[in-house]
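Of the protein chains in this complex, one is absent; all others appear in place.
Moving on, here comes chain A:
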Amino acid sequence: MLSRNWRHLCRRYSQAVNFRTTENSPAQHNDKQEGLFYTINPDLCKQLFAHGGFPRSFMKQTKTFTETAIMVRQPALDLLACIKASDMSQPVIRYVLYGEKGTGKSITLAHLLHYAHEEGFLIVHVPWVSEWLRRVPRHKEMSNSQTHEGFVDLPLDAAAWLIHFKSQNQTLLKSGELKTSKQYVWSKRETTEAGSPLAALVEHGISRVKYACDVVDALIDEIKILSNAKQCKTFVAIDGFNSFFYPLTRLNTPTKRKVKPEEVTLTTSFMKITTNDWNNGAVVVTADQLAFPDDHQESYLPRYLLYKKGFEHLDPFVPIEVGRYSDKEFISCVNYYRDRLWLRGPPEIEAELKFTSASNPYRFMEQCAPL
């Protein structure tokens, strides 16, 4: 038993220098760590990504590997440099992550979320927009909006998002420094007073699901006001943002009318926070082919995925491509997979795998699974 552990340790030590970095704080990451893996503290991971944030296959992998390790890659470093260099007193800059399927847009976003959390940003994170608009379980809770004529509410989804928001921003909300600017009247007996903490607003949305969508809308407004007043800095991350611009959702009203994305109250709220009429924040969205049905996945470039409407909404934005693995990253990933025993066999298969997976991170992971 001892000798086995010893061997294990030796192996790990001999390889550790190659692919792992001990620098676990994203704010300190720079070009030196490029291509190396860093691990996220499991508690923090649970706090940030418990309600979504990682793709399902990656979640499964973290469970298998018993750790959440993320590779420090060029697009994330690039974005970090941009966020650090940008002037916070100016209108927010929108960043659009784009790239082929499975190249790691969502993982890059997760890396940035970690950074935002460490830097004390207020995080407004939507794990996957299509979850609201395109995924229709048997009983999707839908109702006509009481406050917005002709709009559709998704109260359960909104409440779930509020829980996500609450867990991601525990520390900031607990401190109670963030306060609402005006009074919100929900019904005869329910009101949220001006100057009550933001946590109360969120709590109200979670407990009174009927008003969840309106709470989200109010929350977004409040966040913009608070950011403008420099009381907090806000980091907006939306994965699969292009889903908001596909001509139709898969939702139907009780009268069997097809719902357009712009008729959903959640859409209007998140459109508001992605305009650049506020400051002291950063907006990172991804344009993903997977957010669309199969017939509209011909190109991975942003204009095609965002449509004219989305392009005009975000313009001017900074497009950042998330590409396939470079040689260095690929070797590092191979070493990591070998360390986790995800990949075994002679060293010759590496070149072959590189060829068959075309250095696509997701495909490489999939192809290693049976090896």
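Heads up, the rule we're going with is that a contact is a pair of C-beta atoms (placed from the backbone, for glycine too) under 8 Å apart; a residue touches a chain by one contact, two chains touch by 3 or more; residues count from 1.
By our rule, contacts and distances are computed from a predicted model.
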{"item": "Which of \"Actin-domain-containing protein\", \"Geranylgeranyl transferase type-2 subunit alpha\", \"28S ribosomal protein S35, mitochondrial\" or \"Eukaryotic translation initiation factor 3 subunit L\" matches, in UniProt, the chain that is not displayed", "value": "\"28S ribosomal protein S35, mitochondrial\""}
{"item": "Selected from A:P91, A:G120, A:G195 or A:G345 as touching the chain missing from the view", "value": "A:P91"}
{"item": "Given A:N252, A:S326 or A:Q367, the one touching the chain that is not displayed", "value": "A:S326"}
{"item": "Among A:S25, A:S57, A:S299 or A:T356, residue touching the chain not depicted", "value": "A:S299"}
{"item": "Option touching the unshown chain, where A:L44, A:M59, A:L156 or A:V318 are the choices", "value": "A:V318"}
{"item": "Hidden partner interface residues of chain A, rising order", "value": "31, 74, 77-78, 81-82, 85-87, 90-91, 93, 98, 276-277, 299, 301-304, 312, 315-321, 326"}
